[in-house]
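For subunit A:
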Amino acid sequence: MNNEIHIKNGLVFDPTNKIEGKICDIYICDGKIVDKVSSSAKVIDAKGMAVMPGGVDIHCHITGPKVNLARKLMPEDHRLDPHFKTKNTQSGSGGIVPSTFATGYRYATLGYTTAMEAAVPPLMARHALEEMYDTPIIDNGYYVLLGNNLFLQSLIAEGRKEEFKEAVSWWLNVTKAYTVKLVNPGADEPWKGHKNLNVKHIDDNSKVVDIAPRTVIDAFINVVHELGLPHPPHIHCNNLGHTGNYDTTIETMKTAGDRRLHVAHIQFNSYSGEMGKSPQSASKEITDYINDHENITCDVGQVMFGKAAFMTADAPLTYLLRGYKKQKWVNADTECESGCGILPFDYQGMIYTHALQWAIGLEIFLLSKDPWRIVLSTDHPNGGSFANYPLIIKLLMDYEFRKEAMKHVNQKAMNSTILGDLKREYTLNEICIITRAGPAKCLGLKDKGHLGKGADADITIYDMLDDKEEMFNAPRYVIKAGQLLIENHEFVSDYTDKKVLRVAPDYDKDIEKVIKPFFDDFYSISFGNYAINDEYLHGTGQVIETKKKKSIYEN
Partner candidate 1 sequence: MSAASKDNKIVNEKIVENATCTFCGCCCDDITLTVDMDKKVITKAQDACILGKAWFLNHVIEDKPIARIDGKEVALDDAIDEAAKVLMDAKFPILYGMSDTICEAQRQCAPMMDDCGGTIDTTTSVCHGPSGMAFQGVGEPSMTLGEVKNRADFVMYWGGNPAEAHPRHFARYAVTPKGMFTPNGKDDRTVVIVDVRQTKTAGVADIFLQVKPGKDFELLWMLRAACKGAAIPDNCKELCGIEKDVVEDLFDKMKNCKYGVIFFGMGLTMSRGRHFNSGALMALATDLNEFTHFVAKPARGHGNVTGADNVVSWQTGYPFGVNFSRGHPRFNPGEFTTVDTLTRGEADAAIVIASDPVANFPKPAIDHITSDKCKLISIDTKQTPTSEAAHVSIQTSTYGINTGGTVYRMDDVPISLRPAFDSPFPSDLEVLTKLRKKVNELSKKANRPYATKKYI
Partner candidate 2 sequence: MKGKLILIPGRSAKQGVGLNKGKLKDEYKKVTTTLEVSFEDMKSLGLETGDHVKISNEIGETNVIVKGLREGKIPEGYAFIPYGPPSSCLFDGETCASGMPESKGMKIDIEFIKKGEKKKTTLPPLNS
């Protein structure tokens, strides 16, 4: 079989290598981008098309225990959106939380070839890895929830820094994770152990909180920096979704000092106003801070109108939201490690708060000065499905379209924002940055997000269309690791040999002696059965190197 491809005449966007829409040739051999290929290579004539690296989703929820609970919870949603079998692909169910096969295929049909699952409790990591193997085409990695880990918290509280570092490293290794995820740190104990309370402040040290969130955040930022992970701690800040929470967000970013930190779905953490009352936009305050601090990266968590599903380790927030309509709700406590809440949701343009959230997300995109540090996401499916990405791109690239869209939603919300005054329009090159080059850089994935020699041959070729939603909705060609998957909008093969991306920092084996007694006392599975063996990578794991960095600009 011919493993060489030559893409010619395409308008190439490769911001990492400073190619901003230039007609040039791309050569592929054995899954990688190379300097040249033989004359027998398959030729793709990309005349009139844009050639970009495959998309990289830095924050979504697509595999693992909570995702599967949400899938089970919403048959009514699957029913409306069947995903049909084709000669080359399996069938599945669509909707806001698609089945694994449908998830992989649908990401590919948007031109995405990598997606990172944003939150998995360590005890359930096998489940996430198993689902990843059943999610075709896209490479995956996942962030492991450690922010509410009781054992790690006790090490922090007792000031046992060395052991803490070794233990975090151990956890990353045995769970095959990509980086540390912190979700509402410190909130599990009030929720599970104190009749459904929540932590209120980053410096909360009331009786129900064992340890102040800031102490936890600081300890993790430090240790991840020390370990040199390719991606910093990925944080879901305290007070997410609450009016007046931008303070907490800024305090969280300040806690990082000049060390790296990635703030997830920052839109949900950019509200001013008085707690308990209607929110206002704090996009300006938030973007001001980000613009001035190179160590901070974030993804937006854009809210889109229509169906969504909350699935988050922030259990108290989900329960609070459930209170509005008393819909079906799932809570899932994981011993010693995490909480979880799931709730089907609907964002409606006519509702003040929802319209405001939509506007704040767009404001953050438009006010931020450095596209490399702001990533397009909907926090799928929390802010809406990843299927909305093309529409978001159109909103960012087209001021008139945005103005028109604003007319159809809550006017009180629109009048309270500056969205209408922001005339900026993203360029194709900037879109290429916020959807692939940037997130790859934020993740420290050197082989992805660009088309330079040696990069993974994950490539998307779009027809150049005036309607950018249409353009990004249906790439004409998608190539994954050098294999042509979509040709003329149709799947021509099914790619299953995919990679699990992970880190494997060194650690001292003796740390197990410190951890084991805790396990024996408080976990319900044996310590010996906790570590995940390599079989779960199905031979397709890739370890990303560790190296200390102060910002994404350091090599």
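A word on the picks: all candidates are chains of the complex that A comes from, given by their letters.
Before moving on, here are some points about what is shown:
What we mean here is this: a contact is a pair of C-beta atoms (placed from the backbone, for glycine too) under 8 Å apart; a residue touches a chain by one contact, two chains touch by 3 or more; residues count from 1.
As the structure is a computational prediction, the values presented were derived from the model and not from experiment.
Candidate 1 is the one, among 1 or 2, that touches subunit A in this complex.
Within the complex, the subunit A residues that touch candidate 1 are 63, 65, 67-68, 71-76, 78-79, 82-87, 90-93, 95, 97-102, 123-124, 126-127, 130-131, 134, 150, 191-193, 195-196, 319, 327-336, 342, 521-526, 528-529, 532-533, 535.
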